[in-house]
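Rather than the whole complex, this shows some of its chains in their spots.
Labels A and B are assigned to the chains in the order they are written; within every chain, residues are numbered from 1.
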Amino acid sequence: DPQERAFQGRIDRGEKIEPKEWMPEGYRKTLIRQISQHAHSEIVGQLPEGNWITRAPTLERKAILLAKVQDEAGHGLYLYCAAETLGISRDEMFEQLHSGRAKYSSIFNYPTLSWADIGAIGWLVDGAAIMNQVPLQRCSFGPYSRAMIRICKEESFHQRQGFDIMMKLCKGTEAQQKMAQDALERWWWPSLMMFGPADGDSVHSAQSMAWKIKQDTNDELRQKFVDQTVPQADFLDLKVPDPDLKWNQERGSYDFGEPDWDEFFQVISGNGPCNEERLGARVKAWDDGAWVREGLMAHARKHARRTTLAAAE
Amino acid sequence: MADKALFEFLTRIGDTTLVLGHRVSEWCGHAPALEEDIALANTALDLIGHTRMWLSRAGEVEGKGRTEDDLAFLREAHEFRNYLLVERPNEDFAVTITRQFLFDAWHRLMLISLQESSDQRVSEIAEKASKEVAYHVERSTDLVVRLGDGTEESHRRMQHAVDILWPYTGELFTDDETDRELSDRGIIPLPSSLEGEWKTHVDGVLSAATLVRPEREYAHKGGKAGVHTEHLGFLLAEMQVTHRAHPGATW
């Protein structure tokens, strides 16, 4: 197909594809799936962190966390807008999320059990997210690429804040240090799983790479993340919960153990510790908010009618 | 104590923004629309920001070395001086927005007046906070009008919210000895002096929203004197738990 070849040519030359331009259906579908999944992750991601806003240990930490959660909702908004340029509405995407047809990052199905989890999420989860997202700034689809540039800036800010929480805890009382270690132990493996299954088990990958929707393999990103994060854990004097972890002089990289992929697929398929809670909270917010959305629309209709009537007089 | 009356006022306003900020923050991730999630988080953030300025200053005025966090996290309910209105539970979006509107309309007038305070720090904080609050009042006013004059259900819920919250607004305009002293010293306006303009604003908005101001004159009081509703204790239990569980820790 010459149209497809021309399209691929543009991508290979590093051109950006814009919404009104021709694109293969597969490209459009893949992007809608990926961007909306990413948007859903931002929205659902408000919940585990939001869980600690009311219990933040100082007013400054409370303000920082509020600002962060607000940013996440903002990222959700950019991303839904980017996806909408591909011809799907925000309500349709919500419907897919609420009905369970669309996914969100499985990391958010783990609970936040102490204040240290807020630090660990910033440090590890945002760290892993950035690792995934930095290459997406160069994604072939213009609106997604531009949204990612904006998002990555804020995310790295969040990551530093998370690391700062961990530093304070690790320099703090014995109880705070234990809290930090405990958080690392619970978030380490789920963070590694954020890069998706091992390359051999990953679907969609080859085509997405050709389309420059994806630029590195899951395993490459995972390795990068480990190499970046382990020295930080050492710096914090925290112990990464992986007996197989050790520096490989030859590769200039860390060797590390295999995540529990059984757990990964369980969580993906709905059996995580908080799947029902997270999705339930979003569905409840949506359902409970129906009267508000309807009220606003009804008012807008009345207002438009009044304006028309006034103009006609 | 250096200035007992001023300390009292600073905790009244600082506790009020703290408690309301807490209530609003409870919505994070649960709002009726994504834009509302953002707006509510933003409002909460502003209010916590104001709290930090008010309570830090309260600690300085008290002169016992208490920080904003000592005041926020290590006092018990009876030491809190917030108005009862802001500790009312969120219930639904109608109650949340109506509470915000009734409060914002007062907050704006109070801050405008405080900008003229004879106390320089009070006037500086009021000026900083005013800009954000001008936006809050615009936003909550707009939502009250749109939801009051929306569907039958949104109207019903908004009217219910006005009815149940109304008895908690009277307290905003009561004067006590502290108020009179500080007003005489030019530091704050007499709360009662704000009532006329507040009512004019509120009446106008309610009327545009096709909502009715309740006739009932009865006003719940006590917050300014530390006598709260049963809700505050639970709110503080949650707010203070992490801080209290780790005495002396830094975060």
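Rule of thumb we're sticking to: a contact is a pair of C-beta atoms (placed from the backbone, for glycine too) under 8 Å apart; a residue touches a chain by one contact, two chains touch by 3 or more.
This is a predicted model, so every value here is computed, not measured.
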item: Composition by chain label (entire complex, not just displayed copies); value: A x2, B x2
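Definition applied: only the chains that are shown with their structure count from here on.
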item: Length of the line joining the C-alpha centres of chain A and chain B, rounded to whole Å; value: 34
item: Residues of chain A that touch chain B when the two form their complex; value: 43, 46-47, 50, 53-63, 66-67, 69-70, 73-74, 76-77, 80, 90, 115, 165, 168-169, 172-173, 175-176, 281-282, 284-286, 288-300, 302
item: Chain B to chain A touching residues, read off their complex; value: 18, 22, 25-26, 28-38, 41-42, 44-45, 48-49, 51-52, 55, 68-69, 72-73, 92-93, 145-147, 149-151, 153-155, 157, 238-239, 241-243, 246, 248-251
